[in-house]
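Right after this comes chain A.
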Amino acid sequence: MNNSLKDWVDITSGVNVRKCMRCGKCSAACPSYDEMEYHPHQFVYMVEKGDIEPLMKSDSLYRCLTCFACIERCPRNVEPAKVVEAVRLAAVRKQGNNHLIPDQIPAMLDDDLPQQAIVTAFRKYTK
Partner candidate 1 sequence: MQRIGVFVCHCGTNIAATVDVKAVAEALGHEPGVVISQDYQYMCSESGQNLIKDAVKEHSLTGIVVCSCSPRMHENTFRKAAAAAGLNPYLVEIANIREQCSWIHKEIATATEKAVILGRAAVAKVHLNAPLTAGESPVVKRALVIGGGIAGIQTALDIAEAGFEVDIVEKEPTIGGKMAQIDKTFPTLDCAACILTPKMVECAQNDKITIHSFSEIADVKGFVGNFTVTIKKKARFVDETKCTGCGLCTEKCPMKKVPNEFNMGLDNRTAVYIPFAQAVPKVAAIDPNYCLMLKNGKCGVCSKVCSVGAIDYKQTDKFVEEKYGAIVVATGFNPIKIDKYEEFAYNQSPDVVTSLELERLMNAAGPNGGTLLRPSDKKHPHTIVFVQCVGSRCEDEKGKPYCSKICCMYTAKHAMLIREKYPDTEVYVFYIDVRTPGKNFDEFYRRAVEQYGVHYIKGMVGKVTPKSDGKLDVQAADLLANEQLHIDADMVVLAAAIEPDKSARPLATMLTTQMDTNDFFTEAHPKLRPVESATAGIFLSGACQGPKDIPETVAQASAAAAKAIGLLCKNSITCNPCVASSDELMCNGCSSCEKVCPYGAITYIDKEFRMPDKTTRIRRVASVNPAVCQGCGACTVACPSGAMDLSGFSNSQIMAEVDAICK
Partner candidate 2 sequence: MQVNNNNEFQPLIVAFCCNWCSYAGADLSGTNRLNYPTNVKIIRVPCSCRVNPMFILRAFQRGADGVILCGCHPGDCHYTSGNYFTRRRMTLLFSMLDFLGIERDRTRVEWVSAAEGAKFAATMNEFTEAVRKLGPNRRLEDLRCRKQ
Partner candidate 3 sequence: MQEAMIKRAKELLADGIVDRVIGWKKGEFSYDHTPAVFTSAQELDESFVCDDFTSANLSKYLVKETIREGKILAFLKPCDTYSFNQLVKEHRIDRDKVYVIGIPGGPKLDIEKIRARGITGILNVRNENYTLKIETIYGVSEMPFYEAISVKCESCKSKKHVVYDELIGEDGEVLDSNRFDMVEKLENMTSQERYDFWRSELSKCIRCNACRTVCPACTCEKCVFENPDSGIENKAAADSFEENMFHIIRAFHVAGRCTDCGECSRVCPENIPLHLLNRKFIKDINSLYGTYQAGENTTDKAPLNEYKMDDCEASIVHERGAE
């Protein structure tokens, strides 16, 4: 169990994962559920256990749409989406650098790419 990583996720997310009572309403409400290897309630539970590395490696991180349905539905105000975001940040920072150098981006831009996706990409990868 990686305590320092867990502490980092706790602090970054601002979420007290111990408030979870394992009702699963987050996963019940999640529109990306079937796309995910680890589901929202598992994110919360695994972070509580300190079992964060598998989450960081999982594609599930990037399947979360950050739609906040789980936050809206959670009866205990646990806010799973914030946990996912924090783990995502942990994954990004662990690699030390941004995935892309800003200069590389213009060449990769596709005219059909929605503006919002670009912004989202920046938000995800440049923190």
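If you want to know what made the cut, all candidates are chains of the complex that A comes from, given by their letters.
Just so we're on the same page, contacts are C-beta pairs under 8 Å (C-beta built on N, C-alpha and C of every residue); 3 or more make two chains touch, one makes a residue touch a chain; residues count from 1.
Predicted, not measured: the structure shown is a model, and the values here were computed from it.
Among the chains 1, 2 or 3 offered as candidates, the one in contact with chain A in this complex is candidate 1. Listed in rising order, the residues of chain A touching candidate 1 in the complex are 19, 21-30, 33-34, 39, 41-42, 69, 73, 75-77.
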